[in-house]
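A single protein chain has been removed from this complex, and every other one stays in its place.
Lettered A and B in written order, each chain numbered from 1.
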Amino acid sequence: MSAVIVIVAIGLLGVSGLPGLFFGPRSPVGERVAATLVLAGSILGLGAAFAGMGKTAVFARSWAVPGGDLALRVDGLAAMFLVPLFVVSSLGSIYGLEYWAAREHAADGRKLRAFYGLMSAGIAVVFVAHNAVLFLAGWETMAIAAFMSITTEDEREGVRHSGYVYLVATRVSTLLLFAMFAVLHAKTGSWDFAPPGRPMDSSAATAVFVLGLLGFGIKAGLMPLHVWLPGAHANAPSHVSALMSGVLIKTGIYGIARVCSFLDRPPIGWGVALLLAGSVSGVLGVAFAIGQHDLKRLLAYHSVENIGIIIMGLGVAMLGRATESPTLVTLGVAGGLLHVWNHALFKALLFLSAGAVLHSTEAREIDQLGGLAKTMPRTALAFLFGAVAICGLPPLNGFVSELFVYLGLFHGLRVDSLWILSAIGVPALALIGALALACFVKAYGAVFLGQGRSDRVSHAHDPGLSMLGPMALLGVACTFIGLVPLAVEPVLRSATNSWAPELAPAASPLDVLSPLRLLSAAGGSLLALLAAGAVLVWRAPDPSRGLTWDCGYAAPSRRMQYTSSSFAESLVGFFSWALRPSVHGAAPAGLFPSPTTFHSHVPDTVLDRALIPLSSAGARALRWFRWVQHGNVQLYLVYILATLFVLILMGR
Amino acid sequence: MGYFVDPVLVLVLLANFFLLGTSRLRAIINGTALQGVLLGILTLLVHHELSLRPVLIAVGTTVIKAIVIPWMLSRAMREAAIVHEVEPFIGYILSLMLGAIGTGLALLFVGTLPLVPQHVGSLLIPTSLSTVLTGFILLTTRRKAITQVAGYLVLENGIFVMGLALIEALPFFVEVGVLLDLLVAIFVMGIIILQISREFASLDTTRLSALKE
Partner (left out) sequence: MTTEPILSPAVHVLIALIFPPLLLGVINRTKAAFAGRQGPPLLQPYYDLFKLARKGSVLSTTTTWVFRASPVIGLATALLASLLVPFGGQESPVSFAGDLILFAYLFGLARFFTVSAALDTGSAFEGMGGAREATFACLAEPALFLGLMVLVKRTASLSLTTMLGTAVAAQWRSAGAALVLVVVSLFVVLLAENCRVPVDDPNTHLELTMIHEVMVLDHSGPAFGMILYGASLKLFALGALVVDIAVPLRTGNRAVDLGVFLVGMMLLSVVIGVVESTMARLRLHQVPSLLVAACLLSAFAIVLAARG
């Protein structure tokens, strides 16, 4: 029953943008219909997902397509991923009513809404598909719809470039998935995306794992397969970026989680690979983020970092499965999957507030902004919530999921075969947390605090309710999960049981392994102390006002403030072996120097310094074969004739 | 009736050689029309008893191959205002020699094929192979688009003849398919010829290589 409701919800999401195509480009009817349909579908889907918690709903029907039946399966793991999809897509659709209003964006608004709905529906099909062909159909729909959504403003060159990079990356990932399903079918004879009925030999299992890790890793944005992520997230409209960063990259995580569940006792190498890949992705992701000066690119790199944290959690869970330790499995799955929810929530919050800034100031460059907390106080508060959450600071939700991963790693310390991995994982996670804090203080401080650095901020103002409402809801959700983590424990238990059913009886529940109630108490007491302090500050006599201390310099200007690039300079220097920043500028020379400029930029090392030069070199090498394509129709026909002769001769 | 099949096939082969050797476009169009008539007669001859269906197919074949298509080609010729074929890539003598060698090889090759007894010794298969080869030579060595269309027509004629050999197994399956196929192709080619002549102010297909990347 709940499977049918989920299908209806998916259908509503998919068609949400289509009625708008029949109305005029500037008509508000289309966008309101789209938002209503998305909201209705999301409420239905959320209801079905929560109602079916702990049970598995299956829907199977035969169809005309070869390769198995039309089979859907909504179990604990799928429900865990469906919830953020429905939440983020509905809030994003409401956000888009003002952010991409039909009146202002007549040329591309209807196209955007149509593909937004299709992308959401495609993602949902990916999460519930039980049959490989259905899975790939949903995967492709999601990928193409995402491409069309990213390139909404395709009159800009940067948007086109990032769209093409995304397209190439998603084609490669689909090919790898085709290969993985082919191996699965060859070894097990079924087209089901489920643990195989027959045991597979280890080389086939390793092939499936590697292909799955690479194919799904490209979509998830695991370093160094992340090359499409920064450009795509930066250049898409902000609510599309929120949906992509919050949910679309999680389809990669879902795929990896499913593939990892195929073996009951996986080789320990799988867990090691996941843990190391997650650590590298986390550290380098946040290192790249620190060097960015474009607000949305910075947020995109943080997605790479958080995917690393999620993969680390899954790695801990896999290590637990390999060593048959239910504690590690529970903590690892809880940490990884709760971080999926948390990341969807706070990353969507960050992208929506960054979008509000962009909408109001038309600037994405951090070093042209500043002082926006005075003119856009509500947006600043929303961004602050998102920033505190993404740094994993108590009392918000990021801390809870990172705590689970830490606990899992610490438990691994006590196991003889795993302590080295924990000894690598814990400092990596601590480093990630500290770097993320530095990066978000830089972003929040440079954009919202201090003074405006250019004239772009002069007309900044808070957006209206349809943009502020979703941000407020997301902020409340982050706070709720952070203060009352016990509320999500049933969801996590259901997901763990469906992922590793054989360990379910022996596993201790999550609230025994980790102090969920005490966390709530700690969070509550922190808030109480803060409230008490706030009251003290309010009651204090009104302070007098003056200028900031400037060491006696008589004429401070707004350009003298610390910029975001200056803030990040030493950290970028630490990581310059990976970041390879490009710096242009001359130091002022002489006693009365003439004006000079300075410009620094951190391109994506894997894309801009490795892949693109390699492919250009490859294209140059292949140009030698151009003589085959001479454009002469007659010679092309001679090729056909020659092939015929060869076939006749071979046939004899 | 079966006795007349082989002479008509020989006439078809002669039409091939004629097409390979001539340089006048009007003659090429007339030659393909003649081949069409011959094929219509051949359709009637191949059948052991005459009924409505073979007659209809024969009449249809003759009308399309001998009347409709040559008329369309003449119209294209008038619109583009061309009269002569320019010097082909390999010269008329060489084309003729290639055609002759090809026909000889086809006759030899047929001996090695595992044929049904009624086809052994018949000229149907060698004629079809030879006609196909003629079509290919016309397509690959001639410059003007109209001659290439004629080459395509000859190619389809060759396949039509092969279909006649399968008359017992697949009654007119191949023939009807070929006829439909021809109609569509000629429509398309008509449009393309018009566009090429407009675009390049000539029907010289070597100019098409300007379109390459």
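As a convention for this text, a contact is a pair of C-beta atoms (placed from the backbone, for glycine too) under 8 Å apart; a residue touches a chain by one contact, two chains touch by 3 or more.
Not measured: the values here are computed from a predicted model.
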Shown chains touched by the missing chain? A
Could you tell which one of A:446, A:460, A:474 or A:500 touches the chain left off the display? A:446
So one chain is hidden, and I want to know which residue out of A:526, A:617 or A:644 touches that hidden chain in the complete assembly. A:526
Where A:86, A:406 or A:499 are the choices, the one touching the absent chain is A:406
Which is it among A:379, A:514 or A:605 that touches the chain not included here? A:514
From A:69, A:140, A:462 or A:569, the answer for touching the chain not displayed is A:569
Hidden partner interface residues of chain A, rising order: 370-371, 373-374, 377, 380, 384, 387-388, 391-394, 399, 402-403, 406-407, 410-411, 413-414, 419, 422-423, 426-427, 430-431, 433-435, 437-438, 440-442, 444-446, 449-451, 513-515, 518-519, 521-522, 525-526, 529-530, 533-534, 536-537, 540-541, 543-551, 556, 558, 560-562, 566-571, 574
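Convention: only the chains that are shown with their structure count from here on.
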Report the inter-chain centroid distance for chain A and chain B in whole angstrom, where each centroid is the mean of the CA atoms. 61
Chain A residues within the chain B interface of the complex: 629-635, 637-638, 641, 648, 652
Which residues of chain B touch chain A in the complex? 89, 109, 112, 136, 139-142, 148, 205-206, 208-213
